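The complex appears here minus one protein chain, its other protein chains still in place.
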Amino acid sequence: MTTTAPRGTTTPPTSAEPTAPRRRVGRTWFPYLILLPAVILELLIHIVPMVTGFWMSFVELTKFFIRRWTEAPFAGLDNYRIAVDIDTPIGQELLSSFLVTVAFTALVVGLSWGLGMAAAVALQRPFRGRGVFRTLFLVPYALPLYAAVITWNFMLQRDTGVINHLLVDQLGLLETAPFWLIGENAFVSVVVVAIWRMWPFAFLMFMAGLQSIPDELYEASAMDGASPLRQWRAVTLPMLAPVNQTMMLVMFLWVFNDFNTPYILFGTAQPPAGDLISFHIYNASFLSWDFGVGSAMSVLLLLFLLAVSLLYLYVTQWRKGSSDA
Amino acid sequence: MRRRTLLTAAPLAAAGAAGLAACGSSSGGGSNDSPDSLTYWASNQGTSVENDKEVLTPVLERFTEETGIDVSLEVIGWADLQTRIQTAITSGQGPDVLNIGNTWGVSLQATGGLLELGDEEFEALGGREQYVEAALATGGEEGTDPASIPLYGLAYGMYYNVKMFEEAGIEPPTTWEEMVEAAKALTDPDEGVYGMSLAAGSYTENNHFAFINATQNGAALNDAEGKPTFTEDGVVDGILRYLDLMQEHEVVNPSNAQFDNGTKSVTSFANGEAAMIINQNNANATIESQGMAPEDFRAIPFPAPADAVDDCASHLAGINIAAMADTDNRDGALAFMKFMTSPETQAELGKPFASLPVLVDGEPTFTEDSEQADMFMEVYAERSAPLPLVAWEDQFETTVGQAMNAMFATIATGGKVTREDVVTAMQTAQDSIRA
Partner (left out) sequence: MRETLGEKIFRAVVLVGLSLFVLLPLYVMVTTSLKPLGDVQAGFSWLPSRLTFAPFIEMWSTVPLARYFLNSLVVTSVATLFSVAVAIFAAYAVSRWRFRGRGPFMTAVLSTQMFPGVLFLLPLYLIFVNIDAAFGVPLVGTRIGLIITYLTFSLPFSIWMLAGYFDGIPKELDQAGKVDGAGNLTILLRIILPAARPGIVAVAIYAFMTAWGEVLFASVLTTEETRTLAVGLRQYATQTNVYWNQILAASIAVSIPVVVGFLMMQKNFVAGLTAGAVK
């Protein structure tokens, strides 16, 4: 979506450039004015609660103090120490939940990317019925989360679910019906359910991105004797790079922070193999009234995500900068 | 440039946070600023939230007639109740009167968010003696003024399938060992029938049995100073005994490890897939709604081992009712609590909510079968004990309950749980308690 700016006009395409005055002096209050609603709302709903959350992590906020929470005793870094001390159950469980979430995110983002890409490429060329597939593939994403996940919960039941009915009774692939919602398999279940919901989003983004790739590039590449695979690597991937970058970051954040999927899929019987970090923190704070430690865990999570995002942005900007002509 | 904005943002945020400090709750005595109305949060005790509302509305209207106080009712499902209570206590804004699970009694007392009931309050309520003593004890730590009073009583019973027992020529068991024998005789995995069904994936159910079995062994989950003692022999043996129903004796379908609430094992029983279940006395409604006729099942006390120290058959289950410390209609709230625990109301609500009366001479209306009524009343009054009356009781429920969930899951998926594993799990649970 780039416009070829005629020579002589000042239309810088990126946002990180020196602040040369570009508007006549005088109406400089206008941007602040129209920004105001957003600022007020953000402060009210996001920023102030976040700051409060930070404060809560430095304070001993348990059921004893929750009523007079302004008087809660200062705990310094105690809450953080408890959260990261892997010699205690609390610290251990946080670490294991973190690792589970990392594995979960890697698999879900990776496989959603793969499936989305495959579907977008498969539907790249027009053919009769293409619209039907496109529509069908978007349904999981459009479906409200609760409906989708509760259906999977129903399907994964050991005795009454369709998955085991297929695998054991009809296809005979397995001897005994395995459990999908407890034990080790729970990890597989939550990954599959998350992918089911996430891959259409990747598909959607790729599909749109593909549409902007001119056919001539493919033709030229085909004339050079490139195989479809080679064309994909040489033409499709690089042209999709901008879409890719943003999408990966957004997907990473959404998937890592996913609270609803494990909450609805496992209900109150949360298995350790599927213990994702967002729910884990909820468990550690709301269910046990230990808001100080829960807040500390959240802040740690925030720092981690911030670090990863900054690193990612830095690497991609650097790459972009070095590859820009 | 950048710095300036940050500097302006910081004081704004800080001011905002300081503004929050203006809130936080006031004194704990309640006031009588609005004597004409009450807000009441009820828990889901019947077949659905809607149904509960239908049941309670005429009762509340009677209260309004008698006292002239308007009651605004909200029935809250169990999934949300605890969070709602937490936010109410934190902000000081909430109902005037509310239901709480009686196992939360001591934890909530510790927050100071519930109105403490001293001599003056009990005078308004009609005296302490009218309530079953053990039930009243759930309202607070020993030696302190309780912050809630019992409203609905519940007790565990062991429901068994009469036909199955008759056909197999087995007598209903009176000891744990007899129960296991009966279960084994009635287990036929090929037919899909098991001797017992347990809510093995429900941390709330599991922790109850950890307690009951431990009590039967004469062990307690906390010592005199209120510290957790989960690794005591009696506790560990009690848990292992319960786990062995699935592991050693194989009288429980491994699928039960997925049952994350009691309703699921009841459904299993009603469908003829299990010969026995251990459930609270309000299971009748569920069983019958699944198509089982009342004469096809009976309940008996949950048995203890033949050499048990204590014949505890249930934990003291039930619902308490409490007033919020910040209520602005203190007298009205107390009057309401008295009304809800009065003999007429108790008798009226006992049937739809299948609850046991909490009054010493209360009349059981939860069933027409007088034998069953007597049985449950005896269990409630004589053979049940309250869960640990300590502020960390809720942590006990989650840590021990979830540990048992995990152990059942291990067994169900083919693993083995040894006594040492149980000890380790209990030690971990105990270490997680931030008392």
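Letters A and B mark the chains as written, and numbering starts fresh at 1 in each.
By definition in this document, contacts are C-beta pairs under 8 Å (C-beta built on N, C-alpha and C of every residue); 3 or more make two chains touch, one makes a residue touch a chain.
None of the values given here were measured: they were computed from a predicted structure.
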Sort through B:Ser148, B:Thr267 or B:Gln395 and give me the one touching the missing partner chain. B:Thr267
With the missing chain put back, which residues of chain B would touch it? List them for me. 1-2, 4-6, 9, 16, 19-20, 22-23, 44-50, 74-80, 83-84, 86-87, 90-93, 261, 263-264, 267, 271, 282, 285-286, 289-291
Missing-chain contacts mapped onto chain A: 1-3, 5, 9, 11, 13, 15, 19, 22-23, 27-28, 30-32, 34-35, 37-39, 41-42, 44-50, 52-53, 56, 115, 118-119, 121-123, 125, 133, 135-148, 150-152, 154-155, 159-162, 164-165, 196, 204-205, 207-209, 212, 218-219, 222, 227-228, 242-243, 245-247, 250, 253, 257, 259-260, 263-264, 277-278, 281-282, 285-286, 291, 294-295, 298, 301-302, 305-306, 309
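Note that in this section only the chains that are shown with their structure count from here on.
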Between chain A and chain B, what's the gap in Å when you average each chain's C-alpha atoms? 38
Of all residues in chain A, those that touch chain B in their complex: 43-44, 47-48, 51-52, 55, 62-64, 66-71, 88-90, 157-159, 178-179, 181-185, 266-272, 283, 286-290
Along chain B, where are the residues that touch chain A in the complex? 9, 12-14, 16-17, 20-21, 24-25, 82-83, 86, 89-90, 92, 107-108, 110-113, 201-204, 254-255, 257-258, 260-261, 325, 391, 394-395, 398, 402, 405-406, 409-410, 412-413, 428-429, 431-432, 434
